[in-house]
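Apart from one protein chain that is not included, each protein chain of the complex appears where it belongs.
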């Protein structure tokens, strides 16, 4: 059991978790947004390390990744920023497998661990292919969060639930990241996950408004909010505005 | 034996024949050119009846035919002009078979005969296909002039010589009508013809200058001059200029 | 008991199919036509030549082309349609069958060069292709207007090593290219063969080209037999000069199949023409009151010819084949329909045959009839044009 597991299990007793997503390196002061988010009530933060070919992301996060790449963001630069920022909440890196693979799995796990990063979400790293990575990450206390989709059959949910660390990512719908108007299939997905594991289960993909967050919180342990926030930053929102946005989600959840 | 045969046989005793070619209907006053040519020493005149697809003609006569067609020239209009012009020399129509075929062979022969036309040259009417036409033309005293080419084998020359009427057209070269710088294979062609028939034998295809005409006259009974004259008319030469041109050919032949 | 006549046999010695055909060429070309007649007769009797011809079409040309049952179109129209897939032959149409035959014959006659006329460029590309393959020089005559409209096909021929000569006489289109090729042939008939592109021209061309194309019909008849379909009720092909139609008809001329040639409405020599003489043959032609040849007009360049092969004129006269017409608009719709239902984008030429079927399925072609449709070529060459038409750009 990783530190992230323990931390999020503890949280479970007190409130629904709010996990906002930021694109690492999207702006010069991107870590200020993370600080602000934590101040405004984020329980953990997903930090995206951009990849040229983000196949699980919709237009908003694609655009964010593209801008971050143009600005020179790399796995190393983002980890260093995380390391030096000493955030008050667990940081989970979200990236694509090639970024880790190309860096070297052992070297990447080492970098994450020494940067104080608690876990990773790698959407294109299927359970079946994840052993090599988890073999190096788990010993360094870097959790590997796995995802369950609405299409995942129950037997498979069980295996994913058993293998996931930190929490289980419940995809609310058959779609890539982006904004949506409801919580989709989330309740069904969460209940499948819960029938197989007692890990915290957070709902993501399409959570756009505080209302949706509140709906999802009815049946899950928390929500992940990505495109809705990144869109604001792409639109030029400053840290105050983002803090306000996070705060409104916080209120909806509490 | 048609009247044209007799007329040209007679001529043979006195001088080399000069047969200029004019495109019927090329200008409003085209018959004036014919009159002038006869005055200047033409022994017979070829009058072209234009056809849309003159496959035996080079660019000069093609252009002449095109202009004449645009001006509305038809077999009938040209025959009427010939009939009313009462030229002082035999007129031989040069046209393509479709013009006669479409008019109706019998009707066409009748029209030519009543217009006082002595003969026809139909370059695309091969010996083998010419019976139907000759069957209607010969009884009306319209001669059908056949052509021998440098490629014609001797056995075939014999048949063509036997079938031709008026004269035999000796093609000086393997080419369509146009201008050239020598008399090509004419001597060989003429001697082949002469070995098979005593019809008058005229050289055409490429006779451009009085010098060439003189060369050809050394071994033949006369020359046909087409593109060299039509080119002058296309260039805007008046009847006086054409008369002068014909006269220079006349001098070269005598 | 009356003997049933034999259709599509050889023409008479002068190359006549009834009152059509013959040899109407300048004397300079007659020896070449006679030589070609002899050479072809001799070659076509020679098993070595015939097998080289077949083998070349097999190894190089992609024959046999398949017969495809068009299930979805059949269902749509209520008739059973089998397509002979000349679109799959090398260079994209049936034209290759003819040029391979003539190019082999050129070598056999000891000539080193071919010339050809072309309209849109299909026959020119095919001729340049066969010439490249056999190491013959090649010059293609193409109306200047067409060299501009079909600049890519000019480049294709050049890639294949051919020289393309723009023809600036007359209407600067196909019929003038034929005239020019004939004029040129006069000057080089010694070492050059004129590789004519359809069942037209002076004897022996209409017969020879039909014989080289008859591989279509022979194959199709056998393929239909092997599939248990037997003799179709109808055999339908588009008609420009008529070579693909003659080729497929040849396999069924003496069967019970009804033969239907579909002309372009604007190039309908049987429908709107009258007997005349052009390009060395007596046939049906579009002509005006004075016997001047009129230009055909069709969206499909390959059908844009004011005449038709003399054997078709004869078959029409005999009533053995029927010739019908399809207009530009229904042709575009037919091209779309076949593409969408069957995944085959036909040449605009071939789409004429489809269009006619669409128009008469259930009436002239009764429901349940079996039809052999000759898909003479693929539509890749036409998509740019169809696109501008559908966008109202032309």
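In order of appearance the chains are A, B and C, and numbering begins at 1 in each one.
The rule is short, and it goes like this: contacts are C-beta pairs under 8 Å (C-beta built on N, C-alpha and C of every residue); 3 or more make two chains touch, one makes a residue touch a chain.
None of the values given here were measured: they were computed from a predicted structure.
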Touch partners, limited to displayed chains, of the chain removed from view: A, C
Residue touching the undisplayed chain, where the options are A:69, A:83 or A:234: A:69
Of C:10, C:135 or C:230, the residue in touch with the unshown chain: C:135
Absent-chain interface as seen on chain A, which is shown: 51-59, 62, 66, 69, 74-75, 96-99, 101-103, 123-129, 146-153, 156, 160, 171, 174-176
Residues belonging to chain C that touch the chain removed from view: 58-60, 62, 65-69, 72, 85, 88-90, 92, 128-133, 135, 152, 155-156, 159-161, 335-336, 339-345, 380-381, 383-384, 386-387
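Assume only the chains that are shown with their structure count from here on.
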Arrangement of touching chains [line / ring / star / complete / other]: other
Distance between chain centroids, defined by C-alpha means - chain B, chain C (Å): 37
